[in-house]
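Written below as structure tokens is the structure these notes are about.
A protein chain is absent from this complex, but the other protein chains hold their places.
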Amino acid sequence: MRQTARAMAPFVHTLRVRYHECDAQGIVFNAQYFAYFDIAMTELWRAAFERSYATMIADHGIDMVVAEATARFLGSARFDDLVDLEAQITRLGTTGITTRMRVLRAGELLVEGELRHVFVDATSWTSTPMPTAVRSALGRFAAPS
Amino acid sequence: MRQTARAMAPFVHTLRVRYHECDAQGIVFNAQYFAYFDIAMTELWRAAFERSYATMIADHGIDMVVAEATARFLGSARFDDLVDLEAQITRLGTTGITTRMRVLRAGELLVEGELRHVFVDATSWTSTPMPTAVRSALGRFAAPS
Amino acid sequence: MRQTARAMAPFVHTLRVRYHECDAQGIVFNAQYFAYFDIAMTELWRAAFERSYATMIADHGIDMVVAEATARFLGSARFDDLVDLEAQITRLGTTGITTRMRVLRAGELLVEGELRHVFVDATSWTSTPMPTAVRSALGRFAAPS
Partner (left out) sequence: MRQTARAMAPFVHTLRVRYHECDAQGIVFNAQYFAYFDIAMTELWRAAFERSYATMIADHGIDMVVAEATARFLGSARFDDLVDLEAQITRLGTTGITTRMRVLRAGELLVEGELRHVFVDATSWTSTPMPTAVRSALGRFAAPS
């Protein structure tokens, strides 16, 4: 019997909601979730490379810019909540990646979204293919197709 | 002679990019654009009602929450840039609205996105139809279908 | 034999600098350090009460507002730096507290500051003495006079 495609666990980073991230409604301001997504990506990079994102830029001369971001808000995180940020790369392209983001509190899905990043040359800021080492490191957090 | 559908001008609010809204790349941080969208909505409400958003809540006992937000990043605004935030309501539903957002600098499109808002009862926070007065005021910034 | 004044260790909370907390100079934006101070206070409360700040408000019907904040900037934290936030209560008054804050990176002092908080009734927002239980819990992080 052949092994079926194994659903890879997404990368998870947990953080605590800060007071000033909440608005006058007492809940996390919607734009703040996109900052959370960015934090999750930074930590995913650290885990993928066992080095930091800054190191990757220095080593490979490339940077990454956000081309598209989207989020659906299903529930609300509040001050002092511990939330899990789940990130899973759903498309590992030649010059870009797409990552599915989910924000959960104790298993309850609060927000789900998606980020599309494009690799650029760190000096010219023009689109550039991602280096093989980067692609292979990121593969660890890519969902099986 | 019949009057043809007139393309309504979107609502426009202009703001200047603040220093701390830019990140280490020297450009406006992606999550910040969603805060810009929120500012544009506040000003659209002020223009629609000739009164503030807070007044609307007090008068009608309803509030509005963001259900979905999306943005595509085509260019980058920088510190001290003057940017025009364009907002046009593309769907004026019974319990919610969808608004198309565009960020331009001197006519150049930098970001385009969409916000979907849902009306909720200000005390129970359950979905509620928007009052007729609200709907009719917002109609002024709705695109013709 | 008399007990000599024991130099109490300050409360320490460590955090990692987030990308969007840095400005176009590539360093943490000055106002952001005051948000760091606030985070340190939240964690100090959690440690003092072994419960959260929100619990304290619910239990005692009091809240705390910032009356004064100051910071001197000696160095610069950068993206991805791990910084230690040190908080030590230097004055435990009847209706308020003063806390000395320090931000360090690998032992290097980057920022030092001070926060003065005043206790207020959570409904009337008028100045109110801090409950005995609160004072005694905070005493753990107060510097010996």
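In this document, chain identifiers A, B and C correspond to the written order of the chains, with residue numbering beginning at 1 in each.
We take it that a residue touches a chain if its C-beta (ideal position, glycine included) is under 8 Å from a C-beta of that chain, and two chains touch if they have at least 3 such contacts.
These figures come from a predicted structure and were not determined experimentally.
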item: Touched by the hidden chain, restricted to displayed chains; value: A, B, C
item: Hidden-chain contact residue, picked from the options B:A54, B:L74 or B:A133; value: B:A54
item: Touch criterion as defined above, residue of C:M8, C:A35 or C:A142 at the omitted chain; value: C:A35
item: Among C:C22, C:A40, C:M56 or C:A71, the residue in touch with the chain that has been omitted; value: C:A71
item: Interface with the undisplayed chain - residues on chain A; value: 19-20, 22-24, 26, 29, 31-32, 79
item: Positions on chain C contacted by the hidden chain, ascending; value: 25, 29-35, 37-38, 63, 65-73
item: Interface with the unshown chain - residue positions in chain B; value: 18-20, 35, 38-39, 42, 52-54, 79-80
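Just so we're on the same page, only the chains that are shown with their structure count from here on.
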item: Centroid-based (C-alpha) most distant chain relative to chain C; value: B
item: Chain centre separation in whole Å, for chain C relative to chain B (CA means); value: 37
item: Chain centre separation (chain A, chain C; CA means) in Å; value: 31
item: Cα-centroid distance, chain A relative to chain B, in whole angstrom; value: 26
item: Junction residues of chain B, two or more chains touched; value: 29, 31-32
